[in-house]
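I am attaching a structure below and will ask some questions about it afterwards.
One chain of protein is taken out of this complex; the other chains stay put.
Letters are used for the chains, namely A, B and C, taken in the order the chains are written, and counting of residues starts over at 1 for each.
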Amino acid sequence: MKYAAPSSVEEATSLLSSSPSAQVFAGATDVVPQIRGGRQAPEVLVDLKKIDQLVALTSDDKKWTVGAATPTVDLTENPGFSQEFPGISEAAGLIGSDQIQSRSSLGGNLCNGSPAADSVPAMMVNGTRALIAGPKGNRLVDVSEVVTGPGQTCLDSDEFIVEFEIDRAPSLTGDAYLRMIPRTEMDIAVVGAGARVTLGEDGTITAAALALGAVAPTVVRVTAAEEALIGTTADEDTLAVVAAAASEVCNPIDDKRGTIGYREQVAGVLAKRAVLIAMERAQQRNGNV
Amino acid sequence: MARTHITTVINGDEVDFLTEDSTSLLNALRDEVGLTGAKEGCGTGDCGSCSILLDERVTCSCLVFAPEANGANILTVEGLTDAGELHPLQQCFLEGAALQCGICTPGFLIAAKALLDKNPDPTETEIRYALAGNLCRCTGYDKIVRAVQEAALQMREQ
Amino acid sequence: MAQVYFSAGLRDLTGGVAQVDVQASNVRRLIAALDEMFPGIGERLSEASSVAIDGEILTDAEYESVPDQAEVHFLDILQGG
Partner (left out) sequence: MALTEENPGYKWVGTRPIRPDGLDKVTGKAQFGADLTLPGMLFGKVVRSPHAHARILSIDTSAAESMLGVKAVITGSDFPDLAANGAHASDIDVANNAIARDKVLYEGHVVAAVAATTRELAEAAAKAVEVSYEILPHVLTVDEAMADNAPLLHENMITKGVDPAPDQPSNVASRIVHERGDLEQGFGEADVVIEREFTTKPVHQGYIEPHAAVADANNDGRANIWCSSQGHFAMRAYTATVLGVSQGTLKVTAAEIGGGFGGKTVIYLEPLAVRLSQRSGRPVKLVMDRDEVFRATGPTSGTRIKVKMGISNGGELTAAEVWMAFEAGAYAGSPVGAAGMTVIAAYDIPHFLVEGYDVVCNKPRVAAYRAPGAPMAAFAVESVLDELARSIDMDPIEVRLANAAVEGTQASYGPKFPRIGFVETLEAIKEHPNYTAELGPNQGRGVAAGFWFNAGMNSSATVHVNENGTATVVTGSPDIGGSRQSMALMAAEELGIPYESIKPVVADTETVGFNDVTGGSRVTLATGAAVVDACRLVIEDLRARAAKTWDVEIDQVEWVDGQAQHVDGSQPPLSLNALAAKSGRTGGPISANASLNARGVGAGFSTQLCDVEVDPETGVTRVVRYLTAQDAGRAISPDYVEGQMQGGVVQGIGWGLNEEYIHDENGAMENPSFLDYRMPVASDLPMIECSIVEVPNPAHPYGVRGVGEVGIVPPMAALANAIKDATGVRLTDLPMTPIKVLEALNEQSD
């Protein structure tokens, strides 16, 4: 196993194209246990953290740009980002311990392909796009389309994510991410729920997004719930519809971390709670982005 | 097999060592550099016993490939002591009986230092969450949390 | 005479007897006396038992003295963590 640390996207791309068995990594928090457990044995380890673009965090009038290898602690400790996207920030702050968050990244969390990845529902409800680099050039893909199945992505073996783009949140918009774990920390989500709502001047919901993690082979959107929320104030009746729609969309498995029945039931609970928190935040963010 | 030459600063001293590329920084520190203060409890980032500061950020050294440390600045538990003077955290762990077997202690000290470097006046809840990546099976965490509270107080008063 | 009690698990060897009075100066002699009364019990008692004399549980107690009127119980050997 050889270690390589390219300093540019181009260098990384050509390295990946010329190595039959290369593994890109950012924080290596998933890659190391996988190699150690014998689940993969790449010939070349390509460290993306030495490429400036991949560890940047910037914003302009239109969007935030988050380098795919940027440590998640940079997001949680960035007040501007965390105020605008508290849901993404809190999801990033749930990926493992402080030790892990010094290293873990949105790119790694997404490309690991886990349906339980905490940041993915939060990124999805915020319409996040991934800029993917490869030998044939760059392409921009919606985050919801990156993961195609457990451990599988739409990336070719010589491609990697450079950065994420998140459009600036309009006023009266709030997001939230909640997860259920048996402990308070250091667990994989049994169920995760990301929500985002935008309110009209009258306080009713004009746009809504809801995504669930760990309840299906990939993170899923709950479109029925999103539609039900439009035009409402997320009153109790609507939330009941949201919860039912969330439970309905689940296609989970029984595994060591949770049962089908539990995941379905708690998906509804977390969906409801996440929407309520997003509502509260939306009400507080009146124009002062 | 050719090994890679790594140059780092560890606990304030320039240190270089040779390593296999796939070796963890933890094993390189322990086997090549001879610093055995950081411990391997799990090798998967779940226990925090191998915590170090890597460029001032608390990190599980078991999850870092040794070559990544090239050019980095590393602090291990062995570097907490300043010219023979114990760090207030070390002193408070001693006085507060915040260790039993002691295997997790180096990791807790490093994680607690990282916390106090960022947040000199943490609440009990903030301490508990900041230390959630460090497992201790002996103490039930009670005396560890109290020792960090006491060290924070002493450091604020200094 | 010491009062010796048998736990339910030993009574297959005593024909159901739960308690006997025995005169013996130490545990080894006590076990020997019991083995005469209930052939075979000696081996079980010396191999797999602690003994409690007047409430105190003792291991490796062969030569422990047995006071007159003492209450003696044989127990399973325990393991600690």
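In this section, a residue touches a chain if its C-beta (ideal position, glycine included) is under 8 Å from a C-beta of that chain, and two chains touch if they have at least 3 such contacts.
None of these values were measured; they are calculated from a predicted model.
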{"item": "Neighbouring displayed chains - absent chain, whole complex", "value": "A, B, C"}
{"item": "Touching the absent chain when the full complex is considered, from B:L25, B:A72, B:L131 or B:A152", "value": "B:L131"}
{"item": "Contact residue for the chain not shown (choose from A:A92, A:V147, A:M186 or A:A282)", "value": "A:M186"}
{"item": "Missing-partner contacts on subunit A, residue numbers", "value": "36-37, 180, 182-188, 190, 256-259, 261-262, 265-266, 269-270"}
{"item": "Interface residues of subunit C (partner: the chain not displayed)", "value": "5, 7-9, 12, 52, 54-60, 71, 73-81"}
{"item": "Touching residues on subunit B - with respect to the absent chain", "value": "20, 22-23, 27, 30-31, 34-44, 46-47, 49, 76-78, 80-81, 86, 90, 93-95, 97, 99-106, 109, 124-125, 127-129, 131-146"}
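Rule of thumb we're sticking to: only the chains that are shown with their structure count from here on.
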{"item": "Centre distance in Å when subunit A and subunit B are each reduced to the mean of their C-alpha atoms", "value": "29"}
{"item": "Separation of mean Cα positions, subunit C and subunit A [Å, integer]", "value": "68"}
{"item": "Numbers and ranges of subunit A residues touching at least 2 other chains", "value": "none"}
{"item": "Shared-contact residues (touching 2 or more other chains) in subunit C", "value": "none"}
{"item": "Interface residues, subunit A side, partner subunit B - complex", "value": "1-3, 5, 27-29, 32-33, 35-36, 45, 47, 49, 71, 73, 96-100, 102-103, 184-186"}
{"item": "Complex interface listing, subunit B residues touching subunit A", "value": "4, 20-22, 24, 43-46, 48, 51, 54, 57-60, 62-65, 67-68, 111, 114-115, 129-130, 132-134"}
